[in-house]
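Below is one structure, written out as structure tokens; the observations come after it.
Note that one protein chain of the assembly has been removed; the remaining protein chains are unaltered in position.
Read from first to last, the chains carry the letters A and B; within each, the first residue is number 1.
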Amino acid sequence: MRHVFSVRIGPVGFRIGSDWRAPIAQLESLYADYPAPRDGVPDFNVRLFAARPWRRFMRPAVMIGGDFVLPEAAPLPLAQGLLAAEMGMNLQMALGQRRFLLLHASVVERDGRALLMTGISGAGKSTLAALLGARGWRLMGDEFALVDPESGAIHAFPRLVSLKNEAIGVVEAGVPGGRFGPLLAGTPKGDIRHLVPEAAALAAMDKPAEPALILFPRFGFDPAERDVLPSEVFVRLTQASTNYVAIGERGFDALTRIVKTVPARAIDYPDTDSAIAQVEALWAAL
Amino acid sequence: MPDRLYRMERPENLRVAHLDSFTAVYHRNSGITHLITAPAPEILATLGEAGMTFTALRETLASAYELGDLDDAALAARLDELVAAGLVSTA
Partner (left out) sequence: MGGAVKDGWLLARALRTPGNTLALDSEGWTALIAMARAEQMIGTLAYRLEGLRLPETVARILADARTSAEQGRIAALWEAEAARRALAPLGVPLVLLKGTAFVAARLRAGEGRSIGDLDILVPRTQLDAVEAALLEAGWEWVKPDPYDDAYYRQWMHELPPLIHRERDRMIDVHHTILPLTARIAPDAEGLLAASVEVAPGLFVLSPNDMLVHAAAHLFADGDLAGGMRNLWDVQCLVEQFGTRGLDDRAAHHGLSREVARALRLAAALYGEGTALNAADRLYLRRLTARDGWGRATRPVMRLGFYVRSHWLRMPPAMLARHLWTKWRKAPKS
């Protein structure tokens, strides 16, 4: 691996190797304010490699490898190498994370308490997290909530926020002065652009928070709210977790504690301004 | 079927969390989490470790939990599911 970049995001360290310089250069730039892996030993390795030696130069296609892989994954063009690196890191977490219970959710924090937003793709979790992060909340992550099974606390995992298609414009407008990565057009998921979390969020990445509210947002509907019962939260969170089964009893403890102690609401919202208002109101009413 | 003794899996092998109308049960021997609802939690609580025959179970469920309208076929099906899941064993 000719080019290497190492970084720590919250409690997880990554070593990323690449056959090409370009993705590494982008990572070095966007992750410039992040620390290095503790003790110099990463938790996971990601490799961006050419399937065949000549594919390094001819129609370069980036295969995603690492400690944990999806064998049938299709390669990405070199222009989307940054996306490949991010997907590689997601894959290591999704398949290999065993210390923390992973929930597919975005997390923001205020006053030591965490708000989790979870649900299907396109529901707006990343967008809302990015916008709240610019409105007095600390961004803890937009992809994974890390639940400490022993304490129940949420640990921050503030990766680059991944924004897709329409969300890009919304967040560019809503976070003026935000630091963005390159626009990656024509990816398998459409257009993607990454937002670097604010300096304050990075500085606080080692501060956990107590979960205080779980939201299931749904974009594109008239404003509405309903309570979600613990059993429904339990099912939806296990569906949103890639490692609940793998971590066994600790996962059961962590999840049952959460669903029994943390209130949950489903909210429908027509636009992000409405969502933010609903979020603030629900938070104030806690 | 009438003479078989049904027993709840040993308590140290189960972790039980009552959520609402559903109960979450973690089965240590399999690592599988089950979400069960009436009459399954009542069946487990009734059987206990001592165990019961099918007939005794049906009668106790009817009197203790007002689950009197559970017919034999349905109860047998629920019991089979619990046995397959390892939450109930047959002596």
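In this text, a residue touches a chain if its C-beta (ideal position, glycine included) is under 8 Å from a C-beta of that chain, and two chains touch if they have at least 3 such contacts.
In this text, all values refer to a predicted model and were calculated from it rather than measured experimentally.
Every visible chain touched by the undisplayed chain in the complete complex is listed here: A, B.
In the full complex, subunit A touches the omitted chain through residues 1, 13, 15, 17, 37-43, 45, 47, 49, 63, 65, 67, 69, 71-72, 98-99, 246-248, 250.
Taking the whole complex into account, subunit B touches the unshown chain at residues 28-32, 86.
Going forward, only the chains that are shown with their structure count from here on.
Subunit A and subunit B have centres, each the mean of its CA atoms, that are 40 Å apart. Interface residues of subunit A facing subunit B in the complex, by the touch rule stated above, are 229-231, 234-235, 238, 244-245, 248-249, 252-253, 256, 259-260. Those residues of subunit B whose C-beta lies close enough to touch subunit A in the complex are 15, 17, 19-22, 24, 26, 28, 31, 33, 35.
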